[in-house]
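Provided herewith is a single structure, encoded as C-alpha coordinates, for subsequent inquiry.
Only one protein chain is missing; all other protein chains are in place.
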Amino acid sequence: MSAEAQGHATGVEPSGEFGVFVFLVSEGLLFSALILGYLVARLAPGADFAAGSRELSLPLGTLNTAVLLSSSFCIALATIWGSERSRWARLAALATVALGIVFLCIKGYEYFEEAQKGLLPFRDMSDRYPKAEPQHLRLFFDVYLALTGTHALHVISGIGLVGGIALFWRRLARPAHTLKLAALYWHFIDVIWVFLFPLLYLAR
Amino acid sequence: MTIRAALLTYVGLLLLLALTVASTFVPLGAGNSLINLAVAVAKAALIGMVFMHLRRSGLLVSLTVAVLLFWICLMYGLTLNDYFTR
Partner (left out) sequence: MTATAEAPDRRSYFAEGWNPAAWLLSTDHKRIAWLYLVALLAFFFIGGAAATLIRIELATPAADLVSDDTYNKLFTVHGIVMVWFFLIPSIPATLGNFLLPLMLGAKDLAFPRLNLASWYVFMAGSLTTLYAVIAGGVDTGWTFYTPLSTMFSNSHVSLAAAGVFIVGFSTIMTGINFIVTTHKLRAPGQTWFRLPIFVWTLYATSLVMVLATPVLAASLLLIVADRVFGIGIFDPAQGGDPLLFQHLFWFYSHPAVYIMILPGMGVVSEILPCFSRRPLFGYRFVAYSAMGIALLGFLVWGHHMFVSGQSSFAGVVFSFLSFCIAVPSAIKVFNWTLTMRKGSITFETPMLYALGFLGLFVFGGLAGLFLAALAVDVHLTDTYFVIAHFHYIMVGGMVTAFMAGLHFWWPKMTGRMYSETWGRIAAATTFVGFNLTFFPQFVLGYLGMPRRYHTYPDEFAVWNMLSSAGAVILAFGYLMPLCYLGWSLFRSRRAPDNPWDATGLEWQTSSPPPQHNFATQPEVTGPPYQYELPEIDRPAAPR
(Lines give C-alpha, C1' and ligand atoms only; values in the text may rest on other atoms or scores of the structure.)
Protein backbone atom coordinates (compact mmCIF):
# COMPACT_ATOMS: atom_id res chain seq x y z
CA MET A 1 0.00 0.00 0.00
CA SER A 2 2.95 2.32 0.54
CA ALA A 3 3.06 4.45 -2.59
CA GLU A 4 -0.58 3.86 -3.42
CA ALA A 5 -1.98 5.14 -0.18
CA GLN A 6 -0.50 8.42 0.87
CA GLY A 7 -3.17 10.49 2.45
CA HIS A 8 -0.77 13.26 3.36
CA ALA A 9 0.64 14.70 0.24
CA THR A 10 -1.58 16.16 -2.39
CA GLY A 11 1.45 15.19 -4.40
CA VAL A 12 1.58 15.90 -8.08
CA GLU A 13 4.55 13.54 -8.28
CA PRO A 14 2.77 10.20 -8.42
CA SER A 15 -0.50 11.60 -9.76
CA GLY A 16 0.55 13.83 -12.63
CA GLU A 17 1.33 11.18 -15.21
CA PHE A 18 -1.80 9.18 -14.42
CA GLY A 19 -3.92 12.32 -14.57
CA VAL A 20 -2.54 13.23 -17.99
CA PHE A 21 -3.27 9.75 -19.32
CA VAL A 22 -6.85 9.90 -18.04
CA PHE A 23 -7.18 13.23 -19.84
CA LEU A 24 -5.74 11.70 -23.01
CA VAL A 25 -8.33 8.94 -22.84
CA SER A 26 -10.95 11.65 -22.91
CA GLU A 27 -9.22 13.36 -25.84
CA GLY A 28 -8.88 10.06 -27.61
CA LEU A 29 -12.61 9.51 -27.48
CA LEU A 30 -13.23 13.01 -28.85
CA PHE A 31 -11.20 12.18 -31.94
CA SER A 32 -12.67 8.68 -32.14
CA ALA A 33 -16.12 10.21 -32.37
CA LEU A 34 -15.01 12.51 -35.20
CA ILE A 35 -13.28 9.65 -37.02
CA LEU A 36 -16.47 7.65 -36.64
CA GLY A 37 -18.11 10.39 -38.71
CA TYR A 38 -15.46 9.77 -41.36
CA LEU A 39 -16.00 6.00 -41.29
CA VAL A 40 -19.77 6.29 -41.62
CA ALA A 41 -19.37 8.60 -44.61
CA ARG A 42 -16.75 6.41 -46.22
CA LEU A 43 -18.60 3.14 -45.71
CA ALA A 44 -21.87 4.53 -47.01
CA PRO A 45 -22.87 2.40 -50.00
CA GLY A 46 -22.33 3.90 -53.43
CA ALA A 47 -20.64 7.05 -52.24
CA ASP A 48 -17.50 8.06 -54.07
CA PHE A 49 -16.34 9.68 -50.88
CA ALA A 50 -12.67 8.81 -51.15
CA ALA A 51 -12.41 10.76 -54.40
CA GLY A 52 -11.98 13.84 -52.27
CA SER A 53 -8.68 12.44 -51.11
CA ARG A 54 -7.22 12.91 -54.61
CA GLU A 55 -7.86 16.64 -54.36
CA LEU A 56 -5.50 16.94 -51.39
CA SER A 57 -1.81 17.59 -51.85
CA LEU A 58 0.05 14.36 -51.05
CA PRO A 59 3.52 16.00 -51.01
CA LEU A 60 2.45 18.65 -48.53
CA GLY A 61 0.63 16.10 -46.39
CA THR A 62 3.66 13.82 -46.31
CA LEU A 63 5.94 16.73 -45.50
CA ASN A 64 3.65 17.79 -42.68
CA THR A 65 3.61 14.28 -41.24
CA ALA A 66 7.40 14.28 -41.27
CA VAL A 67 7.42 17.69 -39.57
CA LEU A 68 5.14 16.49 -36.81
CA LEU A 69 7.12 13.27 -36.31
CA SER A 70 10.26 15.37 -36.06
CA SER A 71 8.64 17.59 -33.46
CA SER A 72 7.81 14.49 -31.43
CA PHE A 73 11.44 13.40 -31.67
CA CYS A 74 12.49 16.87 -30.56
CA ILE A 75 10.32 16.89 -27.47
CA ALA A 76 11.45 13.35 -26.65
CA LEU A 77 15.03 14.68 -26.67
CA ALA A 78 13.89 17.60 -24.53
CA THR A 79 12.53 15.29 -21.86
CA ILE A 80 15.72 13.20 -21.86
CA TRP A 81 17.88 16.31 -21.52
CA GLY A 82 15.44 17.71 -18.97
CA SER A 83 15.89 14.70 -16.71
CA GLU A 84 19.67 15.15 -17.03
CA ARG A 85 19.26 18.83 -16.09
CA SER A 86 20.94 19.81 -19.33
CA ARG A 87 20.31 23.27 -20.71
CA TRP A 88 19.69 21.70 -24.10
CA ALA A 89 16.25 20.73 -22.82
CA ARG A 90 14.91 24.23 -23.15
CA LEU A 91 16.31 24.59 -26.67
CA ALA A 92 14.79 21.30 -27.77
CA ALA A 93 11.44 22.42 -26.38
CA LEU A 94 11.70 25.63 -28.38
CA ALA A 95 12.57 23.62 -31.49
CA THR A 96 9.45 21.56 -30.89
CA VAL A 97 7.39 24.74 -30.80
CA ALA A 98 9.06 25.93 -34.01
CA LEU A 99 8.21 22.66 -35.76
CA GLY A 100 4.65 22.94 -34.51
CA ILE A 101 4.41 26.39 -36.05
CA VAL A 102 5.86 25.07 -39.33
CA PHE A 103 3.18 22.38 -39.28
CA LEU A 104 0.46 24.98 -38.85
CA CYS A 105 1.89 27.15 -41.63
CA ILE A 106 1.95 24.25 -44.10
CA LYS A 107 -1.57 23.29 -43.02
CA GLY A 108 -2.68 26.87 -43.48
CA TYR A 109 -1.16 26.98 -46.94
CA GLU A 110 -3.04 23.80 -47.83
CA TYR A 111 -6.31 25.32 -46.66
CA PHE A 112 -5.52 28.40 -48.73
CA GLU A 113 -4.92 26.34 -51.86
CA GLU A 114 -8.08 24.33 -51.32
CA ALA A 115 -10.09 27.49 -50.76
CA GLN A 116 -8.68 28.83 -54.03
CA LYS A 117 -9.94 25.72 -55.80
CA GLY A 118 -13.35 26.22 -54.20
CA LEU A 119 -13.10 22.97 -52.30
CA LEU A 120 -13.65 24.07 -48.74
CA PRO A 121 -17.27 23.70 -47.68
CA PHE A 122 -18.07 27.22 -46.63
CA ARG A 123 -21.61 28.23 -47.36
CA ASP A 124 -20.87 30.77 -50.07
CA MET A 125 -18.58 28.43 -51.99
CA SER A 126 -21.01 25.56 -52.14
CA ASP A 127 -21.78 25.87 -55.86
CA ARG A 128 -18.25 26.05 -57.19
CA TYR A 129 -17.17 22.44 -57.40
CA PRO A 130 -14.89 21.42 -60.22
CA LYS A 131 -15.64 17.69 -60.29
CA ALA A 132 -18.60 15.61 -61.35
CA GLU A 133 -19.88 14.44 -57.99
CA PRO A 134 -19.90 17.57 -55.90
CA GLN A 135 -22.03 16.01 -53.18
CA HIS A 136 -19.59 13.34 -52.04
CA LEU A 137 -16.64 15.60 -52.61
CA ARG A 138 -18.24 18.15 -50.37
CA LEU A 139 -18.91 15.57 -47.68
CA PHE A 140 -15.26 14.56 -47.82
CA PHE A 141 -14.17 18.13 -47.29
CA ASP A 142 -16.70 18.53 -44.47
CA VAL A 143 -15.07 15.66 -42.66
CA TYR A 144 -11.59 16.78 -43.66
CA LEU A 145 -12.12 20.21 -42.24
CA ALA A 146 -13.68 18.96 -39.03
CA LEU A 147 -10.85 16.48 -38.38
CA THR A 148 -7.88 18.62 -39.37
CA GLY A 149 -9.43 21.70 -37.79
CA THR A 150 -9.89 20.02 -34.43
CA HIS A 151 -6.39 18.61 -34.71
CA ALA A 152 -4.96 22.03 -35.55
CA LEU A 153 -6.64 23.48 -32.46
CA HIS A 154 -4.86 20.84 -30.42
CA VAL A 155 -1.54 21.69 -32.05
CA ILE A 156 -2.12 25.34 -31.16
CA SER A 157 -2.81 24.51 -27.52
CA GLY A 158 0.23 22.20 -27.52
CA ILE A 159 2.37 25.05 -28.83
CA GLY A 160 1.05 27.28 -26.08
CA LEU A 161 1.75 24.64 -23.46
CA VAL A 162 5.28 23.68 -24.53
CA GLY A 163 6.12 27.27 -25.44
CA GLY A 164 4.95 28.45 -22.04
CA ILE A 165 7.11 25.90 -20.29
CA ALA A 166 10.15 26.85 -22.38
CA LEU A 167 9.63 30.55 -21.78
CA PHE A 168 8.98 30.35 -18.05
CA TRP A 169 11.47 27.54 -17.49
CA ARG A 170 13.24 29.27 -14.61
CA ARG A 171 10.05 30.25 -12.83
CA LEU A 172 8.59 26.74 -12.73
CA ALA A 173 9.11 24.67 -9.62
CA ARG A 174 9.96 21.52 -11.57
CA PRO A 175 10.27 22.42 -15.25
CA ALA A 176 11.61 19.05 -16.37
CA HIS A 177 8.67 17.22 -14.80
CA THR A 178 6.14 19.65 -16.25
CA LEU A 179 7.76 19.28 -19.65
CA LYS A 180 7.48 15.51 -19.37
CA LEU A 181 3.74 15.80 -18.82
CA ALA A 182 3.36 18.28 -21.68
CA ALA A 183 5.37 15.92 -23.89
CA LEU A 184 2.76 13.20 -23.34
CA TYR A 185 0.14 15.58 -24.73
CA TRP A 186 2.36 16.50 -27.67
CA HIS A 187 3.00 12.86 -28.56
CA PHE A 188 -0.72 12.23 -28.36
CA ILE A 189 -1.37 14.97 -30.93
CA ASP A 190 1.20 13.24 -33.09
CA VAL A 191 -0.53 9.87 -32.72
CA ILE A 192 -3.81 11.43 -33.80
CA TRP A 193 -2.17 12.84 -36.92
CA VAL A 194 -0.59 9.46 -37.64
CA PHE A 195 -4.14 8.16 -38.07
CA LEU A 196 -5.59 11.21 -39.80
CA PHE A 197 -2.89 11.26 -42.47
CA PRO A 198 -3.68 7.90 -44.12
CA LEU A 199 -7.42 8.34 -43.58
CA LEU A 200 -7.50 11.68 -45.37
CA TYR A 201 -4.52 11.81 -47.72
CA LEU A 202 -4.01 8.18 -48.69
CA ALA A 203 -7.61 7.05 -49.26
CA ARG A 204 -7.22 7.44 -52.98
CA MET B 1 14.36 6.27 -22.92
CA THR B 2 17.86 6.94 -24.17
CA ILE B 3 18.86 9.25 -27.00
CA ARG B 4 19.75 6.17 -29.02
CA ALA B 5 16.29 4.69 -28.51
CA ALA B 6 14.65 7.99 -29.43
CA LEU B 7 16.76 8.29 -32.56
CA LEU B 8 16.03 4.72 -33.67
CA THR B 9 12.32 5.30 -33.10
CA TYR B 10 12.44 8.50 -35.12
CA VAL B 11 14.17 6.78 -38.04
CA GLY B 12 11.68 3.94 -37.79
CA LEU B 13 8.78 6.38 -37.92
CA LEU B 14 10.15 8.09 -41.02
CA LEU B 15 10.72 4.74 -42.73
CA LEU B 16 7.15 3.71 -41.97
CA LEU B 17 5.94 7.02 -43.37
CA ALA B 18 7.90 6.39 -46.57
CA LEU B 19 6.47 2.88 -46.78
CA THR B 20 2.86 3.95 -46.40
CA VAL B 21 3.18 6.80 -48.92
CA ALA B 22 4.99 4.55 -51.43
CA SER B 23 2.29 1.88 -51.08
CA THR B 24 -0.35 4.27 -52.40
CA PHE B 25 1.31 4.20 -55.82
CA VAL B 26 0.75 0.44 -56.06
CA PRO B 27 -2.94 -0.23 -56.71
CA LEU B 28 -3.99 -3.04 -54.38
CA GLY B 29 -7.65 -2.16 -53.81
CA ALA B 30 -8.61 -2.81 -50.22
CA GLY B 31 -5.01 -3.88 -49.61
CA ASN B 32 -3.93 -0.25 -49.67
CA SER B 33 -6.24 0.66 -46.83
CA LEU B 34 -5.04 -2.36 -44.90
CA ILE B 35 -1.38 -1.41 -45.30
CA ASN B 36 -2.11 2.20 -44.36
CA LEU B 37 -3.97 1.12 -41.25
CA ALA B 38 -1.27 -1.36 -40.24
CA VAL B 39 1.44 1.27 -40.69
CA ALA B 40 -0.57 3.79 -38.68
CA VAL B 41 -1.00 1.32 -35.85
CA ALA B 42 2.72 0.50 -35.95
CA LYS B 43 3.63 4.18 -35.84
CA ALA B 44 1.23 4.85 -32.97
CA ALA B 45 2.65 1.86 -31.10
CA LEU B 46 6.21 3.14 -31.59
CA ILE B 47 5.32 6.61 -30.33
CA GLY B 48 3.34 5.20 -27.44
CA MET B 49 5.81 2.56 -26.34
CA VAL B 50 9.01 4.60 -26.65
CA PHE B 51 8.16 8.28 -26.62
CA MET B 52 5.30 8.03 -24.13
CA HIS B 53 7.11 5.43 -21.99
CA LEU B 54 4.26 2.92 -22.12
CA ARG B 55 6.86 0.13 -21.97
CA ARG B 56 7.95 1.28 -18.53
CA SER B 57 4.76 2.66 -17.05
CA GLY B 58 2.96 0.62 -14.47
CA LEU B 59 -0.23 -1.38 -14.57
CA LEU B 60 -2.42 1.64 -13.90
CA VAL B 61 -1.36 3.58 -17.00
CA SER B 62 -1.48 0.48 -19.20
CA LEU B 63 -4.98 -0.15 -17.95
CA THR B 64 -5.93 3.43 -18.77
CA VAL B 65 -4.79 2.97 -22.37
CA ALA B 66 -6.60 -0.37 -22.54
CA VAL B 67 -9.79 1.32 -21.38
CA LEU B 68 -9.48 3.83 -24.22
CA LEU B 69 -9.07 1.10 -26.82
CA PHE B 70 -11.93 -0.92 -25.36
CA TRP B 71 -14.28 2.05 -25.35
CA ILE B 72 -13.40 2.91 -28.95
CA CYS B 73 -14.34 -0.67 -29.83
CA LEU B 74 -17.66 -0.27 -28.00
CA MET B 75 -18.48 2.96 -29.81
CA TYR B 76 -17.48 1.72 -33.25
CA GLY B 77 -18.89 -1.75 -32.78
CA LEU B 78 -22.37 -0.78 -31.70
CA THR B 79 -22.65 2.14 -34.12
CA LEU B 80 -21.40 0.29 -37.17
CA ASN B 81 -23.60 -2.64 -36.17
CA ASP B 82 -26.47 -0.32 -37.04
CA TYR B 83 -24.98 0.85 -40.35
CA PHE B 84 -24.05 -2.62 -41.57
CA THR B 85 -27.47 -4.11 -40.88
CA ARG B 86 -29.64 -1.38 -42.39
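Here are a few things to note about the model shown:
Labels A and B are assigned to the chains in the order they are written; within every chain, residues are numbered from 1.
Here is the rule we use: contacts are C-beta pairs under 8 Å (C-beta built on N, C-alpha and C of every residue); 3 or more make two chains touch, one makes a residue touch a chain.
This one's a predicted model, so the numbers in the text were calculated from it and none came from an experiment.
Within the whole complex, the absent chain has one touching residue among A:139, A:162, A:184 or A:200, and that is A:139. As for the chain not pictured, it touches chain A at residues 1, 4-8, 10-12, 14-15, 18-19, 22-23, 25-34, 36-37, 40-41, 44, 47, 49, 121-123, 126, 135-136, 138-139, 142-143, 145-146, 149-150. Interface with the hidden chain, as seen from chain B, comprises residues 60, 67, 71, 74-75, 78-79, 81-86.
Everything that follows uses one rule, which is that only the chains that are shown with their structure count from here on.
Within the complex, the chain A residues that touch chain B are 17-18, 21-22, 24-25, 28-29, 32-33, 36, 39-40, 43-44, 58, 62, 65-66, 69-70, 72-73, 76-77, 79-80, 183-184, 187-188, 190-191, 194-195, 197-199, 202-204.
Of all residues in chain B, those touching chain A in their complex are 1-3, 6-7, 9-10, 13-14, 17, 20-21, 24, 32-33, 36-37, 39-40, 43-44, 47-48, 50-52, 57, 60-61, 64-65, 67-68, 71-72, 75-76, 79-80, 83.
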